[in-house]
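Just one protein chain is left out here, and the rest sit where they should.
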């Protein structure tokens, strides 16, 4: 079982580069085995082209390394805060992807301007608050996780599948490492479209709420009607955990 | 015959990713066999890298699945409205390609600023009207097709080979699936050029109508003089259905 | 000999796509054999992936097809005007490359803002005048060549290695097809840098004339001191016709 998780997490880490979300080895993906309470995460500072499943670090929810001899990503504490706060999460992705990071550096939400965004989430992708001096000093990575949790607030993690850390970059999550990866890929594209839209029309209107809900709900929740049934051979995923995005 | 159509539609769907028009599996292409009244279209939510010809859905013009066990794209109803309204269409493409979608989100036409655009169409690529609440509620995908048809209006589908759905993205069409794909690829490039031109000069002039007509008519209609004669071995297509764009 | 020219022109045409200068089959490259007075040029509307040396068209300086059964590019007349006006030219390239075309559509020169531009040319890349109605009507492609020649004016083709046709796109030239290709690749990059510079600073200063001349002259003319001596085995080109750009 952990072998499967290692494989999925490795694939998702390598996919960061393939999707253009990470220059060099920036960015990290983790996945969790909820039954065992173990998180598999990218090791710190290992180049993608020499990374193999056995190099991934395995930590428990308190951050203790339980397997592997390589140091886990320096962002591990941030991932763990998210897993502890949201039991439904199966995977977490952090990147410095270019366009989403521009919004993070401008300390602006990514506004919901179109159906590509609505397929991802029914609201803007929020910017978290800045860290306080004492948070930076005492527990930088852990506090980063806490401001992300705060930004989700009373919403669900399906409604807020990503948050921007101010001056830093996006964190995204989902029901699995590959689902979280899909959220991160979509966010980057949505951020790029939003910036270009704002160039064409600085006062671009938010998407009509009725269209927004139509798109979000045809993909998420009990009434979803895109994708294939879970018991199907090809693709073979229920709408909820579809890893392939959609034929929107 | 349907095998050939399946092959062409599959190729065009895979080409979306190759031309950078679709992240993940966003976007869909269909093609029609007019004699049999059957439409071949991408299945919903199947990743490109495992998609094969046999996975494509076959529906009739009323949307009934007549072959294949996979659910067709959730946008199928939109494609069918276009095929019913315009008997000359052989293929339809829908994407969320980045630059064209920025115009769709800004609810702006793509203005005709240069000969690249004139090679595609002799007028701006229009933005459709917004959907009414009752249209969104009762028949979202079908109504999306209807606002596209409205936007074509009294023009021909050769004069208006693409329309932007507001807050959504572009739909393009042509005499075949591969011709529709070429229109979608050209539109994305034209939209990018237009946005960059507007940056350099917000009041950029529309292309001289005489140059516009020269370019459109050297590629379209009876006086066209680019491309090779249909009976030629290489490339082997008449101007009208040339799949390879042109040496403009 | 013509075999070598065919090979070089074919390679340069294929390189357009590889350098991102041409979506689909837009763009065309030609080369001339001055002794025989014959021009080898891309055929019209043939997809790159099926194009071979034998498909290229061969025309004389009056445009008569002397070899090959495929129709030459519809822009052939423009190339021929350039070859007739400037006996030193060995190759011509026409593209609709994105960033240079944005300047063409905005009807703006590409200003000389940096040394990358100065390595290409010692002055801005000019926009040609618009065509007159009678020029468009009677001899569109030939007149396009004439406004390019006008824009070069009393300068040399080394000083003005490219001109933008307004509302259309760039034409570039050089001592050979591959040299012309290098000019077109450099122009596209220079146009992109210029646009981004103008975003950062709308009143960006022109490059210091002393630095401009230093860069242009270390690469062009009798005092050039970059590249390898012609008689060297590797690369093996004199500064003047270096096809590989430089380690500026």
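Which chain is which? They are A, B and C, in the order written, and residues in each are numbered from 1.
Just so we're on the same page, contacts are C-beta pairs under 8 Å (C-beta built on N, C-alpha and C of every residue); 3 or more make two chains touch, one makes a residue touch a chain.
For clarity, every value in this text was computed on a predicted model and none was experimentally measured.
The shown chains contacted by the absent chain are A, C, with contact judged over the whole complex.
Within the whole complex, the absent chain has one touching residue among A:75, A:119, A:188 or A:208, and that is A:75. In the complete complex, the residue from C:24, C:100 or C:113 that touches the missing chain is C:113.
The chain not shown here touches subunit C at positions 19, 113-116, 182, 185-186, 189, 192-194, 196-197, 199-201, 204-205, 207-208, 210-211, 214, 218, 225-229, 232, 234-235, 237, 239, 242-248. Summarising the interface, subunit A meets the missing chain with residues 23-28, 42-48, 50, 55, 69-71, 73-75, 96, 98-99, 101-108, 130-131, 133, 136-137, 140, 167-169, 195, 198-199.
By definition in this document, only the chains that are shown with their structure count from here on.
Path length between subunit A and subunit C in the touching-chain graph (shortest route): 2. When subunit B is fitted to subunit C on its Cα atoms, the angle of the rotation, on a 0 to 180 scale and to the nearest 5, is 90 degrees. Comparing the CA-atom centres of all chains against that of subunit A, the greatest distance is found for C. With centres defined as mean CA coordinates, subunit C is found 45 Å away from subunit A.
Distance between subunit A and subunit B, defined via averaged C-alpha coordinates, is recorded as 32 Å.
Residues of subunit B in contact with at least two other chains: 199.
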